[in-house]
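To start, the structure under review is shown below, and the notes come after it.
The complex appears here minus one protein chain, its other protein chains still in place.
Entry: subunit A
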Amino acid sequence: MTMEKLTRRMALMSMAVLGSVAAIGLAAHPASAEDVVVKVYTAIEEEQMPPYKEAFEAANPGIKIEWQRDSTGVITARLLAEKDNRQADVVWGLAASSLMVLDQNGMLEGYKPEGYDQIKDDFKDRRSDKPTWVGMDAWASAICFNTVEAEKLGLPKPATWKDLLDPIYAGHIVMPNPGSSGTGFLSVAAWLQIFGEEEGWKYMDALHANMNSYTHSGSKPCKAVGAGEYPIGISFSYPGVKLINDGAPLEVILPTEGLGWEMEATAIMKGTDKLEAAQKVADFSASVEANKLYNQSYQVLARKDVDAVLPENYPANEGELLLSPNNFEWAATNREAILTEWQKRYGAKDQPKS
């Protein structure tokens, strides 16, 4: 065989391998029909996406949802980065505080969805008659407590935020860094509101002394606690409940002084060329049917007229313990100052003990 022939054969063979790999990839992609496709950006959990989509599409024939999902921080950063050339039509299921940042950048379209009068006041953007976002459900800070590890270490079960200051917990607590996690920030903002600014910082000074480390993601403390890495993590209920259902020896504790909380909300992007379809998504998001779907993962819902049931293994009384009123406006305006102060106090000595 000549060298050239051989080369060609080798090249063909490698092309064939890569080509068939590409073909496998291509085969897995069905094309979409002539329906209106709305691009929906979201931070809801993966497993919530199929039921939400199915329910919406069943109620709104002719409109199809195309999800773009990522964690809260990534999707917000992406929406902001795309500011000059909007890609999303609707945001369905993103932290209200993130939507407020988008709103400050003038990126949201005001719209009052059907059934708006049934939305609780706390879940409304009450600044104007044309709200730019509408709440869906609430999640609140919580303590994830690993009963097996706590017993090994002889740690009592905490019931309040102040309990966590007991020196017995030194080195056994993790929480999210408020600079990288919205959940971390809502806890910090809540302490400053519950205890007052001065006492709040004093509280965090003392808590810092007991802190093992600060994580990047908001659900990480609970997950690490579920895997027995630490006995106590400050996080929120949802990941804890999920881990309990998976078999983790966890308890989700709601401290009695009050809970910082945040809501998932829906908004229409300004400038969307599919305004009508986008409004349908906003309408559906505020509907009884959608609220019942939210109730499968969350206890506190936006609508007054939906009787919330307690999801399996979900801690009771979350509704009563929510910090009220929760001053989102204040938290949003002072966010940078709070983070700078936090970073100054706990960031620089933010070193592990090795």
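To be clear about the criterion, a contact is a pair of C-beta atoms (placed from the backbone, for glycine too) under 8 Å apart; a residue touches a chain by one contact, two chains touch by 3 or more; residues count from 1.
Note that contacts and distances are computed from a predicted model.
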Identity of the absent chain, which is to be given by its UniProt protein name, from "3-oxoacyl-ACP synthase", "Nitrate reductase-like protein NarX", "Iron(III) transport system permease protein" or "M16 family metallopeptidase": "Iron(III) transport system permease protein"
Touching the absent chain when the full complex is considered, from A:Lys130, A:His216 or A:Lys304: A:His216
Absent-chain contact - pick from A:Asp84, A:Asp129 or A:Asp273: A:Asp84
Residue among A:Gly135, A:Pro158, A:Gly200 or A:Pro239 that touches the chain left out of view: A:Pro239
Absent-chain contact - pick from A:Gly93, A:Gly226 or A:Pro315: A:Gly226
Interface with the undisplayed chain - residues on subunit A: 1, 3-4, 6-7, 10-11, 13-15, 17-19, 21-22, 24-29, 39, 45-50, 53, 66-71, 73-74, 76-78, 80-82, 84-85, 87, 101, 148, 177, 179-181, 213-217, 219, 222-223, 226-230, 239, 242-243, 246-249, 336, 339, 343-344, 347-348, 350-354
